[in-house]
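Handing you a structure now.
Yeah, one chain of the complex is gone here, protein chain that is, but the others are all in their spots.
Coming up: chain A.
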Amino acid sequence: MAAARLLQAGVPRFRCLGSLGKAAPSTSQLSSRLFGTLLAPEANQQVDPTVIRRKLITEPLRHPDFFNVKELFSLKELFDARVHLGHKKGCRHRFMEPYIFGCRLDQDIIDLDQTMKHLQLALNFTAHVAYRKGIILFINRNRQFGHLVEVTARDCGEYAHTRYWQGGLLTNAHVQYGSGIRLPDLLIFISTLNNVFEPHVAIRDAAKMNIPTVGVVDTNCNPSIITYPVPGNDDSPLAVELYCKLFKMTITRAKNKRKQMEALYGLQNKADSS
């Protein structure tokens, strides 16, 4: 019912990517918040490529955690990486109050149970986007971790932007880059604030261009417009290394899974299927 509607909404978007269309994707909420029934993958004997392609795309959507991202991290790992440490009470953002466990000696502690849930959703979503060969853009404006984020992006085969954000990058792309440009399908913020401790312009631009965002929000950040916020520390080196490692693993895992599925369904995928 709702799943079928979503699938019909999802498929046309990726089919028209091949033609030189505008790079304005419709909202594809491929979230696993919809818990469908667990179906075993059928052995597909059909030769028709469109049906195979549809199967490739719809198969992962039937499972809540198709890529098994839950096993990539545990509560202990998050705690050891100091993900639960927030900023001082005075820096607290009003909208982060639901995610805060408590306050100890004026320092906010983030609720790691909620972080686990949100992180699982976010990683699952990234995996689905990477499975569908979407373009993922890592954004971070913290100078301490800029190099690390760029290296992570390069190792995944995805893209990074850790420099000064030119105003019209997303909203004025056709003028800046030329026609035929394909915009990112997902933005991942390792830190949602820029150098002057204000929300990064890309959050608002992505919302304007209907691009989903995943972001690590600290206690002084605004989580409202981000599609998949992940409450957690964005200032400790250990925490940031953990996030980079997790995103890299999910993306590589999703891409390998895609290759496996293609080999499984015996389809030579050269063109613009997603």
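What we mean here is this: contacts are C-beta pairs under 8 Å (C-beta built on N, C-alpha and C of every residue); 3 or more make two chains touch, one makes a residue touch a chain; residues count from 1.
Keep this in mind: contacts and distances are computed from a predicted model.
Visitor: If you look up the hidden chain in UniProt, what protein name do you find among "Serine/threonine-protein phosphatase 2A 55 kDa regulatory subunit B", "Regulator of G protein signaling 11", "Mitochondrial ribosomal protein S9" or "Palmitoyltransferase"?
Guide: When "Serine/threonine-protein phosphatase 2A 55 kDa regulatory subunit B", "Regulator of G protein signaling 11", "Mitochondrial ribosomal protein S9" or "Palmitoyltransferase" are compared with UniProt, the left-out chain turns out to be "Mitochondrial ribosomal protein S9".
Visitor: Please identify which residue in A:119, A:137 or A:188 touches the non-displayed chain.
Guide: Counting the whole complex, the residue in contact with the absent chain is A:137.
Visitor: Identify the residue among A:184, A:199, A:215 or A:232 that touches the chain left out of the display.
Guide: Here the residue in touch with the unshown chain is A:184.
Visitor: For the chain not shown, which residue from A:108, A:158, A:218 or A:234 touches it across the whole complex?
Guide: In the full complex, the listed residue that touches the missing chain is A:158.
Visitor: Consider the whole complex, including the chain that is not shown, and state which of A:91, A:109 or A:169 touches that chain.
Guide: Among A:91, A:109 or A:169, only A:169 touches the chain that is not shown.
Visitor: Applying the definition given at the start, please give the residues of chain A touching the unseen chain.
Guide: Residues touching the hidden chain, for chain A, are 17, 133, 135, 137, 147, 150-151, 153-154, 157-161, 163, 166, 169, 175-178, 180-182, 184, 272.
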